[in-house]
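Shown here: the complex without one of its protein chains, the others still in place.
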Amino acid sequence: MPARRRTLWRPAFTTGVIAMAVLVLIALIAPLLVSQAAHEFTGEVALPPGADHPLGTNDFGQDNLARALVATRLTLVMTVLATAISVAGGLAAGIAIWLSPRVVREWCLRLLETAVAYPTLITALIIAAILLPGATTAVIALGIAGIPGFARVTANLAGRTARAEYFLTARFLGVGSWHLATRHMIPSMAEPLLVLSTTIFATVLVEISALSFVGLGVQQPQYDLGSLLNDSLESLYTQPVEALGPAVMIVLASVAAMLIGDGLAAHANPRAARRWAPRAKVAEASAVPATGDTALVRVRDLRVTSAGGETELVHGIDLHVEPGEIVGLVGESGSGKSLTALSVAGLLADELGQSADELRVGAMNMLGTPAAADLAREIALIYQDPGTTFNPSRTMGPQLTEVLRTHMGVPRKEARARVAEALETVGITEPELRMRQHPHQLSGGMRQRAMIAAAVVTRPSLLIADEPTTALDVTVQVGVLRAFRALRDRLGTAILFISHDLGVVRELCDRVVVMRAGEVVGELTGAQLAAGEVSHPYTRTLLDAVPEIDTERGLAAGADVPLEATAPAGKEAR
Amino acid sequence: MTATVHTAEARAGAAGRSPADPGLVVRARSLDLSFGAHHVLRSIDLDVVRGRVVGLVGESGSGKSTLAKAIVGMHRIDGGALEVVGEDVSRPRRAQRRALHRRIQYVPQDPYSSLNPRRTIGQTLAEAFDPARGTPHSRADAIASALADVQLDPEAASRYPHEFSGGQRQRIAIARALAVAPELIVADEITSALDVSVQAEVVRLLAELRAKGADHSMLFITHNLAVAQAVCDDVVVMRRGQIVETGAIDRVFAAPAQEYTRTLLDSVPGAKGFALS
Partner (left out) sequence: MALALATGASAGSRPARRERSRLAHHPWMRFALRRGGGVLLSFALLLLITFLIVPLLPGDPAVVAAGEGATAEQIERTRTALGLDAPLLVQFADYLRGVLTFDLGVSFATGVPVSAVVFSRLPFTAEIALIAICATLLIGVPLGTAVALLTRGGRRPAVDHVFNALTSFVFAVPNYVLATLLVYVFAIRAGWLPASGAETLASLVLPTAAVMIGPACALARIVRREAASIFEEDYVRTARGWRLSTWQITVRCVLPNLLTTTLTLSGLILAGMLGGAVVVETVFGWPGLGTGIVQAIMQRDYPVIRGIILLLGVLATLLILLVDIVLALVDPRTLDGEAH
């Protein structure tokens, strides 16, 4: 297993924490050390920056730097308090919403949805309008304004955990509410809510200063960073440096809070960084088959390595597909069968490394860069259909005619007619209607057959199908498998059929190649497989693992199942 | 077909169908369930006899998973009567549902989401043995033997779910369900997300547990007819929210009474009636 989590302390996060620590330190000690310089009225009015006053003085002769440092305390204190109100209120409201009956919950969530859409600053203004302007008002206003957002996330997180299977199972084990909450609910919510709290802290900091900045927050003689910045506006022409102190402090605090939030979020949801390693492309786009090599696909010593090249995923395999042959590529997850197929198709993910002595499809050298039009015409691809293989925002028509129009120069109308015809041959009724529909309006079986139809129209020499029936029901699977067989029989298309299901492969394929952990471990003909003539131990294991259906057993088995013990459903009871 | 009918009549005559038949772990009558305007289950009548393993098979949208979830109380039924382990749960109350919890166990499909990623296997299993306290130390022996039952090392108890493969996780989930010695286990597509060899491993495990004398009843939901035949005594074939056919699985598979069951059987690669041309 890889290391469980990447470290939290990456440079950006560390910088944020250090910056925030410095700010907190300033907030703690600045009022003790420099409050005299910040508050005392002196005759040294509006001095430019100098040795005594690094940022000059204001119109009352107070030191600008000292004021900015001292103001940090009030800003941070107000931010912390307002954040606390948002978090506590949001947590309470969110949990209350989640606990309430479904109808109430749905209404509350919709209400929150609307409330969240309103700018918090406007909500804060409403509250500030009701109360008198001042520091307390600012804290309450922004605290309340932040509640809906936090409540919504809390309620949604609680809802998500409550639907999690481990939570349901724990409930079925009879775990009480208290333990459900402490063992499962709270731990699952803690991390995202902590991240959200940091984000809210950053927002509140900016907006509480905004409230003071427009004059509705902290009032004279108190001052925070926002009101200092506002004061400096008037003397921006004469003494611009006065704005520097509060501006820098606000930006510093905001950036620090954001870096911490981003760091926590990245830690909670680690996304593997991808490393791009450009593959050297062999110059020639075409390949000449060795004399006597009749194969359509010829793979010799294919190796695929992970990003960066540290681990080899496919260890030098050989493979060939004759024209018009259906070859099954079988293996369990992690066997490298899909990587092999993608290599043959020339579609291996960019960051993976690939090398081979020969990697040829027809006259195309897949290690080079054959013309896109040739590739599109000669090699058709079909994938497993979890409902996402078609672009959801376009109708089927333009997608199914893509290759004809883009690469073969067929006019749109003719392309549609040809695809419609092909759709009918794979058993899709009302093809014109289907082409006007969006992918989500078709069933999984229909989408797979549409994919086959799109392949049929280009008359490819090779079809690569990666687990094409895995997501389908058995009765639908039969239809799709028949369409494959018909494609080969009618057009002579060779098929590389990738599957984990030896049962399916046995029915469809002329030859089967078994892969395990990146290597080819066995090869046998369809006839051998059907007859069970399997010598290689792993292939044997795999074959034995395929559950067989036995429709004979019951004919003679009346005796070994006592009649009384069977469980007839009560259709008969009526 | 005839055998099924005979049995039904024999049973109906002998047991007289008392409201809480001690021989039945599930008794559903005219059960209806809908999501909004969409009828998912329509007048379902189902009996599951104590001690039997009953396969609930059908294609996607047949309602088999919904029926299973209704039986364990995860969906509220809209009409009809439902008795589970002898209790009427047609209108379940909170207290009643809680009382039933440990008598019925549900094993979900996805072995990756059914175990809390933040808790060790030991903690997860301890929770099954003792929901209130649930510390692994108090039940170390029980946990070790539960793990042994599903062929895992005792030291697995101190590890986290992500350290296990899909098949191992599914075995842990089964161990957890067995830990409470339930009367009924509802296993919802527990082999579907697994590789073939791992699927075979789980099927073998279920057979071994049975051979060792585990006496729980099981409702085994699957879309894979061959797996159903390997695991189950009886079968219930569902389609579009209704029961098509029921009976002893070997008999139904050998001589299906319904056209749909025949179609379903002929669609399985390797079946006698399977043909690609």
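We just call them A and B in the order they show up, numbering each chain from 1.
Here is the rule we use: contacts are C-beta pairs under 8 Å (C-beta built on N, C-alpha and C of every residue); 3 or more make two chains touch, one makes a residue touch a chain.
Since this is a predicted model, take the numbers as computed values, not measurements.
J.: For the chain left off this view, which of A:Leu121, A:Ala162, A:Ala285 or A:Ala486 is in contact with it?
T.: Here the residue in touch with the unshown chain is A:Leu121.
J.: Consider the whole complex, including the chain that is not shown, and state which of A:Ala92, A:Ala162 or A:Ala247 touches that chain.
T.: A:Ala247
J.: Among A:Trp98, A:Phe390 or A:Phe497, which one touches the chain that has been omitted from the display?
T.: Result: among the candidates, A:Phe390 touches the missing chain.
J.: Among B:Val48, B:Leu115, B:Ala187 or B:Val244, single out the residue that touches the unshown chain.
T.: B:Val244
J.: I need the residue numbers on chain A that touch the omitted chain, in ascending order.
T.: So the residues of chain A touching the missing chain come out as 110-111, 114, 116-122, 125-126, 128-133, 202, 206, 209-210, 213-216, 226, 229-230, 232-233, 236-237, 240, 243, 247, 250-251, 254-255, 258-259, 262, 273-276, 307, 345, 347, 349-351, 372-373, 375-376, 380-381, 383, 386, 388-394, 402-403, 406-407, 438, 440, 571-572, 574.
Here is the rule we go by: only the chains that are shown with their structure count from here on.
J.: Quick one: in the complex, what on chain B touches chain A?
T.: 3-12, 14, 17, 28-29, 45-49, 51-52, 54, 59-60, 72, 74, 98, 101-102, 104-108, 110, 113-119, 123-124, 127-128, 131-132, 134, 160, 162-163, 173, 176, 180, 195-200, 203, 223-227, 229-230, 233-234, 236, 243, 246-255, 263-274, 276-277
J.: If we count contacts the way the header does, which residues on chain A are in touch with chain B in the complex?
T.: These residues of chain A touch chain B: 1, 4, 164-176, 179, 183-184, 187-188, 332-333, 473-478, 481-482, 485, 500-504, 506-508, 541-542, 544-555, 557-558, 561, 563-574.
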